[in-house]
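All protein chains but one are shown at their positions in the complex.
Chain naming follows the written order as A, B and C, and within any one chain the residues start at number 1.
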Amino acid sequence: MRYYWELWGRRFDSPIILASGTAGFGLELMEQNNLHGAAAVVSKATTLKPTPGNPPPRIVETKFGLLNSIGLANPGVDEIVKTILPEADSLPIPLIVNVAGETVEEFPAVIEKLERSPVPFGYEVNVSCPNVAAGGMVFGASPSTVEEIARLVNSVTSRPFSVKLTPNEGSITEAAQAAETGGADSVTVCNTFLGMKMNWRTGRAPLKRKVGGYSSPALLPLTVARVYKTCEAVDIPVLASGGVSCPEDVLELLAAGAVMVQVGTWLMRRPDAAGELREGVVRLLESDSQ
Amino acid sequence: MRYYWELWGRRFDSPIILASGTAGFGLELMEQNNLHGAAAVVSKATTLKPTPGNPPPRIVETKFGLLNSIGLANPGVDEIVKTILPEADSLPIPLIVNVAGETVEEFPAVIEKLERSPVPFGYEVNVSCPNVAAGGMVFGASPSTVEEIARLVNSVTSRPFSVKLTPNEGSITEAAQAAETGGADSVTVCNTFLGMKMNWRTGRAPLKRKVGGYSSPALLPLTVARVYKTCEAVDIPVLASGGVSCPEDVLELLAAGAVMVQVGTWLMRRPDAAGELREGVVRLLESDSQ
Amino acid sequence: MIAEKEEILPGIFRFEFEVSEGFLRKAEPGRFVQVEVSSGPFPVTRRPFTISSRSTDSIEIIFEVVGRGTKTLAETDEGQSLRMLGPLGHGYKLNSGEWLLIGGGLGAAGFPGLAASIDCGLMILGAATKNRLLTIDGIKTRAITEDGSSGMKGLVTDLLKTVLWDSFSNIALCGPIAMMKAVIEMMPVESRTVTQVSAEARMGCGWGACEGCSIPGADGGYLKCCTDGPVLPALAVNWDLWEGIHR
Partner (left out) sequence: MIAEKEEILPGIFRFEFEVSEGFLRKAEPGRFVQVEVSSGPFPVTRRPFTISSRSTDSIEIIFEVVGRGTKTLAETDEGQSLRMLGPLGHGYKLNSGEWLLIGGGLGAAGFPGLAASIDCGLMILGAATKNRLLTIDGIKTRAITEDGSSGMKGLVTDLLKTVLWDSFSNIALCGPIAMMKAVIEMMPVESRTVTQVSAEARMGCGWGACEGCSIPGADGGYLKCCTDGPVLPALAVNWDLWEGIHR
């Protein structure tokens, strides 16, 4: 028996997508021969201008999870279109480009530039980054802003796009409905949760911006709930993101209604995660159907 | 050296408060001799009418945490005033009564009845229960509703009260500011996160209401961030709630700005948690000050 | 401390815990303990087990590995110490007169201690197969297995067809809910009034605080398995609702 999953009219033999910010543009993984098992890869965030990112440390571990404060570090869309996308053309799987902006207008501006490249399969519109002052999750908290961004993006591309939502502010279901109204082809549920670590001896937070994005296998039930509620609220497909560390997690998110499932933090630990997860999923489905 | 923590003008030799819903009215713990180390106990939710609570199962474990769907089960304020509060008068520590309502008006109605009892030290106004259809976290998501509830409560009692906020919808800092404006003496940050488990083989959620309140030691960094941001936003004291399972967690939340720290889920596992945590906190503070 | 550990059937373990005198005195038949199965924080809650029997300085529990918590517990070695709360809850009302004990699978785990405290006329044990069937020494027992690998072949209810209900003035019943419900339905009404069931529910605290362990009550509302039970009069439970919640 063969299993298929579908996204934006295309069929894949795996439900696994590599999450933004944890797979680069897929090139390192291609070199390591670690892309098999992945249906697609979402790039790190692309912004209009080159962005150095936040001051280190950018990764801080807590007892049961990870705080990151990368801050959308990337060389800017021009450089990406010029040097990275041509290289990414040799990827064996589709590339979805993750896009961020400091203003509402920057989203279509970035995408217009990306449109010149034949490489992107689609876009993920990141209105939910917890690690930047301007834009980021502030956008995602406001349904009207989400709708406006989706509408602007929709007007400059015919490629499919997903809007990546925030769990930190506002209502994720209302934001999803706004994205749908604005013309998004799917939503990604969701970005990292706002988290923080404090050194009680010094009274200081290791992250320079104090708060960061928190991810952990222990957050899976939070994603399951948000995926389920979002699926009830919209008719466009939902991509799940958050907390996946084993094949059962993938199946749980699919059962909650997701069409595909992203893996991020776990991929940093296991660059071969996509293959492991896909195989595990298929094995479980086969054993279940017996 | 002796350490003190303060809440509502009263001094305590422990920063630990027992969280609502996990300590009953403190009577079982008193019988077990497990109240030492606790500064105060917050009662389970009290509602205007007797509330049977949600259908079982009400407790479902996930790999790294706990989902609950209790649904504010309680015998109603009249019965509580008549039989439970008189018993609770013998508690060796102050009792804070947690109050919930299906309508905005029910909050002051419940508190008016509680005012007839000399027992409550103060109240915790629960605008954040994830496990009920009416009221609950819907209230907490709307700053104007939070402000109105705080104002109504303030008008019927001179006892101090804290408003317990939700991390699931809206903006926790705006809700905190609304509570402050409405006259709250403090805010509790925060109630459980919306979570869900799915059985992928059956496609069914074990909880009858599908989603429940998720708690876990792994959520501590989420509470730390929300406490920190809330402390930046308001001048009233912040009580921390969520993720505490060891003395370091307590100190981290205090360092983030909390005046006192609640323990809930961990108390269910360790009925002597308050004593353990207080001792650990004092030991760490002593070793640090050397 | 785990003084003794034995795998009495495949995947079914008997643990003997050294306990204090004060603990022993309260370890009455039908009461339970809450065991912290892992030293790490996960799983978060403890796991409840009926006190199977007590000796002069120890108690025993008998448990089956069914999931993560019991698996971790089964991997704990003799000599190690585990945190254990209890004895908790209400046990059997140890009325005089002859008793009939009816147990399904691990439901019989609490019967050794109970049988030692009462006048046990007959014990009826059922299980899916021989490997799941507890044996309890020194008590007149009739067994039945679904596959016939030990005793008769069939369900507990099949065995019960020949029982002289009115010769027993007390009945103890413990097993899967569907089995207990079927047994109660086939009893004469008078027997129901003398039947005590040992109930199970997923527990949070185990000591009455969290309202997590609800069992639908016959009078509406819910009973707390941990403090109203776990042993309850059969007629105190709303069996239709209770069966319903277990899908």
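Basically, contacts are C-beta pairs under 8 Å (C-beta built on N, C-alpha and C of every residue); 3 or more make two chains touch, one makes a residue touch a chain.
Every value quoted in this text rests on a predicted model; they were computed, and no experiment measured them.
Novice: Please provide the labels of all shown chains that the missing chain touches.
Specialist: A
Novice: Return the single residue from A:Pro15, A:Gly37 or A:Gly65 that touches the missing chain.
Specialist: Missing-chain contact among the listed residues: A:Gly65.
Novice: Considering the whole complex rather than only what is displayed, give the residues of chain A touching the chain that is not shown.
Specialist: 21-24, 28-29, 32, 44, 52-53, 55-61, 63-66, 68, 70, 73, 204, 208, 216-217, 245, 265-271
Definition applied: only the chains that are shown with their structure count from here on.
Novice: Line, ring, star, complete or other: which one describes how these chains touch?
Specialist: It is a line, because the chains touch in a row without closing up.
Novice: Between chain A and chain C, what distance separates the C-alpha centroids? Give it in angstrom.
Specialist: 48
Novice: Distance from the CA centroid of chain A to that of chain B, rounded to the nearest Å?
Specialist: Centre-to-centre distance between chain A and chain B: 33 Å.
Novice: Mind pulling the chain C residues that touch 2 or more other chains?
Specialist: If we look for residues of chain C contacting two or more partner chains, we find none.
Novice: Tell me, which residues of chain A touch at least two other chains?
Specialist: Within chain A, no residue contacts more than one other chain.
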